[in-house]
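I'd like to ask some things about the structure below.
A single protein chain has been removed from this complex, and every other one stays in its place.
Residue numbering begins at 1 within each chain, and the chains themselves are lettered A and B in the order written.
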Amino acid sequence: MEGLLYGAAYYDEYMPYERMEEDLRLMKAAGMNTIRIAESTWSTWEPREGEFDFSKLHHMLREAKKAGIRVIVGTPTYAIPPWMVRVVPDILADTHTGRCLYGHRQNMDLLHPKYRYYCERMIRKLLEVTSTYDNVIGYQLDNETKPYDTCSSYAQEAFVQYLKEKFESLEEVNQEFGLSYWSNEVWDWKDFPDVRGSINGSLSAEYKRFLRKVVTDFHAWQRSIVEEYRRENQFITHNFDYEWRNYSHGMQPEVDQYEDGKNFTVIGADLYHPSEDELTGAEIAFGGSLMYSLKRENYLILETQAQGQFGWTPYPGQLLLCAYSHLAQGANSVMYWHWHSIHNAMESYWKGVLSHDLTPGRIYEEAACLGKELARIGESLVNLKKSYGVAILVSHESLVGLDEFPLDAMEEEHPLNYNDILRWIYDGFYDLNVECTFVDATLEKGEDLSDYALVVIPALYSVTEEMIGKLRKYVEGGGHLFSTFRSFMADDCLKIFHDPLPHGMTDVFGLTYDEFTKPSKEGIPKVSHYLELLRATTGSTIASYEHPFWKDYAMVVENHYGMGETTYLGAYVEEEVLHNLLRRVCEQAGISLPKLKPQV
Amino acid sequence: MEGLLYGAAYYDEYMPYERMEEDLRLMKAAGMNTIRIAESTWSTWEPREGEFDFSKLHHMLREAKKAGIRVIVGTPTYAIPPWMVRVVPDILADTHTGRCLYGHRQNMDLLHPKYRYYCERMIRKLLEVTSTYDNVIGYQLDNETKPYDTCSSYAQEAFVQYLKEKFESLEEVNQEFGLSYWSNEVWDWKDFPDVRGSINGSLSAEYKRFLRKVVTDFHAWQRSIVEEYRRENQFITHNFDYEWRNYSHGMQPEVDQYEDGKNFTVIGADLYHPSEDELTGAEIAFGGSLMYSLKRENYLILETQAQGQFGWTPYPGQLLLCAYSHLAQGANSVMYWHWHSIHNAMESYWKGVLSHDLTPGRIYEEAACLGKELARIGESLVNLKKSYGVAILVSHESLVGLDEFPLDAMEEEHPLNYNDILRWIYDGFYDLNVECTFVDATLEKGEDLSDYALVVIPALYSVTEEMIGKLRKYVEGGGHLFSTFRSFMADDCLKIFHDPLPHGMTDVFGLTYDEFTKPSKEGIPKVSHYLELLRATTGSTIASYEHPFWKDYAMVVENHYGMGETTYLGAYVEEEVLHNLLRRVCEQAGISLPKLKPQV
Partner (left out) sequence: MEGLLYGAAYYDEYMPYERMEEDLRLMKAAGMNTIRIAESTWSTWEPREGEFDFSKLHHMLREAKKAGIRVIVGTPTYAIPPWMVRVVPDILADTHTGRCLYGHRQNMDLLHPKYRYYCERMIRKLLEVTSTYDNVIGYQLDNETKPYDTCSSYAQEAFVQYLKEKFESLEEVNQEFGLSYWSNEVWDWKDFPDVRGSINGSLSAEYKRFLRKVVTDFHAWQRSIVEEYRRENQFITHNFDYEWRNYSHGMQPEVDQYEDGKNFTVIGADLYHPSEDELTGAEIAFGGSLMYSLKRENYLILETQAQGQFGWTPYPGQLLLCAYSHLAQGANSVMYWHWHSIHNAMESYWKGVLSHDLTPGRIYEEAACLGKELARIGESLVNLKKSYGVAILVSHESLVGLDEFPLDAMEEEHPLNYNDILRWIYDGFYDLNVECTFVDATLEKGEDLSDYALVVIPALYSVTEEMIGKLRKYVEGGGHLFSTFRSFMADDCLKIFHDPLPHGMTDVFGLTYDEFTKPSKEGIPKVSHYLELLRATTGSTIASYEHPFWKDYAMVVENHYGMGETTYLGAYVEEEVLHNLLRRVCEQAGISLPKLKPQV
């Protein structure tokens, strides 16, 4: 990659009139050097089945080349054209809530053979066209791919096949998933019921794991096609996103980005966050750090907001502030979504660098200001390397575990989910100015935890014996392990362990417990949602509950084990309590806290 | 029309025992002169397919005649009998949420040919019967007709045909609706997808426009049948209603009453409102003024509450107060829904003039008091003519525009819809005792805006060039134009304009803007939901935002243009701010404010 990429997604096909030359001129004037195109264009390039027309693409690539603008080309497979649904009606995904209707994007069945057939033909045609342009610097495979909750007969059949390969026998399936519960045992593969009806959290979780694999396999398949065409200096990327809470909030539940990331030569991401008074920086730091961790390499911000959705109109200076925040996390690009505000359809009020009037306004001017600065100092900001003292383990199995077995199910409104806990911990460190990285909790990729002074475990609900072994070794070797509640509770199939909790770690943490609850009507000071009634064994009780009946149980326990130390936090506590505890843990682990953020 | 109509809907078929003579006697004693019958009676008159029995209708008409009571007869087509569904199962509407089940009213497919066949046969039989009774003074076609969200194959086919007639080509359709977005372009009419899946607001809006036309066409068709039978002195009406928020709140989104109104010789309406402490008068004034505006003629109140639903039990005197409020708006009737409280089914607790005990009670006595007063003074209250200094433009396209592209989409609970803004403005004038009329914003029916000292535009999101031309001319000629935010933003297909906003009116209002947002976390005093960051050009800034970053933008701008003046309000403001602005606007437009309402 040469230098920072700076630019925007460009949708020639959405323009109300021809203005490509003008737009490219404005981009250049703003110091932009790259556009990202094509991911929504299938109906333009294949208007009728088997009829192809790439004249507009040629025009775009030619004009960009002329203007000295680099291009990232997306395969347009995440949104299918209408004719495909007429020809193959069941190409739309059949989901937990029934068959999808045509109109939305990202709602087809990735496992439908006809979909794959059309995809391959389109990708090959597209690659043939683009391979002749040397300003095409890379490809994006599909866009924000998810499994779209496919439950089609193709999916169900593939899932049964997946189970057959993973388990020795149906007897093992029945046992591992506890199917005897409510008489769900299956004794003949052909009796395997439609997974949509399952009330078995272990089985549902396995289906979600299967669906994550569907995404990884789909990308691997697309890459194998693209590899036949791409030049060596062209990268292959994808637009990874996050759990969406009207902005990027936590890790993406439906894609195993650590595994899927291997399909790409460089990681790409789209990252959105509140603005105006709600801009905190935490979303950019969290999301960037996660992307950096996938390959421990620099990544691309392929989409972030210029103006964004209603209510995010950036205050003067916020655009620059955000751009530098991305670069500080290790991004090698700032690409806005998108160049121009759209005049029709769903995202009309998700505004771009240009407002609907398509003339340079306040936002364009600030983007141009950034462009000038990057022209001057960009070279020294590219390929920044990051090192971290703190690693946070993240776990898809635990995320799903907390969805299937919510932490506080009786709280009717918003039970804390995995990402809430992950962000509570991450944001705690962020508030103390401690940079953290992430490590895939499966620890299957040769990670060496001993690189880190502190390893943090938020709600590691699901663990394998292998993971436990590595964590024990880390502490034995002198590491500091900090775990929250709801860790080491269930195995890889979400079966709760039938020996003392935290499973396999009671000696490491110097505690055990078999009871947990939530603060009852009268409440417990500084605690909400969930508490474990910890009993320290070799460990020292650092904090207890202020409660008439639970006062004899520990809330925080520290322990020495081997050469290392551990801290276990048994409850969801207020920010101030968490901050104090994190300070203490950092101090013990030898992590010096930066001075406070400068006051405004 | 001779004199005021005073009476109630009468459902002989719902009576627990025969008491028609007694009821007619009680009506007469209360000064009532008219009943409205028959709209729910299909299963009574055609108990089995093709078997007809009108003996009860004859009985009703005969007894009413004997008692000197006039009768309005409804065609019973809004509720179909069970046998019809057995014979033609798909006669029930197939909607966005699937096929309707039998039981509810108003859920059939108005476009199903068999439904039309049965309707026509029933209407003809009914008209044959009633045409022999001279106390039948008029007909009501159907009841509160809506399109019932039909998405049947009949509807989809008719919609495609409608598009073919409206647009030159599919290319134009793709362009006008922006179908390239998410690869929705259609290049062959036979590929046109089921509209239910659409995520394209322009296309969905067009379907809603098509559905409004279905209603108008249905009434035109019914009228053409009735015309073969009715006597010249018999009127034809319909029971128009409003957006329903558990009472009549705003204009009816699903019917173009200005267009559909042409099908009737006199406009009819049902109008309900809170009572007890919540009675404000605003609903009656708004709803009445809207009906008067359809033809600029007096209208009929065909339904309003006697006791109404649970929680509306009128305080002593409220029944009279409401009746005179209707007449003051130009109503030529007060017809209660309904005479007697029903003893079974859905509306059992929507009580009538008589409670369930069917004996005269407090409400009957107050109705009889009204009857006596009307006998004395009613002649001078009929056919009252209204004139107004203020016209409010109302726009179906804008209403739908704000549904498809909500003003404040990120507010999760209750985004302001079009009727909220319309009522906010109308009620503002009402609070100041300024009477307003309404004008269909399409301005296609030869309206002369110069009749009004002030023209008011609440959220006129969607406009045509023709409308803009007329509004410019109005101001040039000396009129005062007052517009709120979110006006002049999109064309007739809800495509946002790609030139400076407010489109085509920047010189008239003396301002422009390309940014808008909502108050962020810290808030902005007196503003909620939405604000535009206005930049005055030739105009004068009358008010700005109290906000550290937006303080340099205008909130209210006044301008002189041609011989006229304009005022533009860029934000949703508190009642007090609105009242002050309306006072100022009225003063400038030369509208004298009546004295304050007498204090209680």
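Methods note: contacts are C-beta pairs under 8 Å (C-beta built on N, C-alpha and C of every residue); 3 or more make two chains touch, one makes a residue touch a chain.
It should be emphasised that the depicted structure is a prediction, and the values quoted were computed from it without experimental measurement.
Remark: the omitted chain is touched by one listed residue; of B:Gly68, B:Pro113, B:Gly361 or B:Gly523 this is B:Gly361.
Contact with the undisplayed chain is limited, among A:Asp90, A:Glu120, A:Glu185 or A:Asp403, to A:Glu185.
For chain B, the residues in touch with the chain missing from this view are 13-14, 16-17, 40-44, 47-48, 76, 79-83, 85-86, 100-105, 246, 276-278, 307, 309-313, 315-316, 341-349, 355-359, 361-362. As for the chain not pictured, it touches chain A at residues 177-188, 190-194, 196-202, 405, 408-410, 493-501, 514-518, 520-522, 533, 549.
To be clear about the criterion, only the chains that are shown with their structure count from here on.
In whole angstrom, the spacing between the mean C-alpha positions of chain A and chain B is 47.
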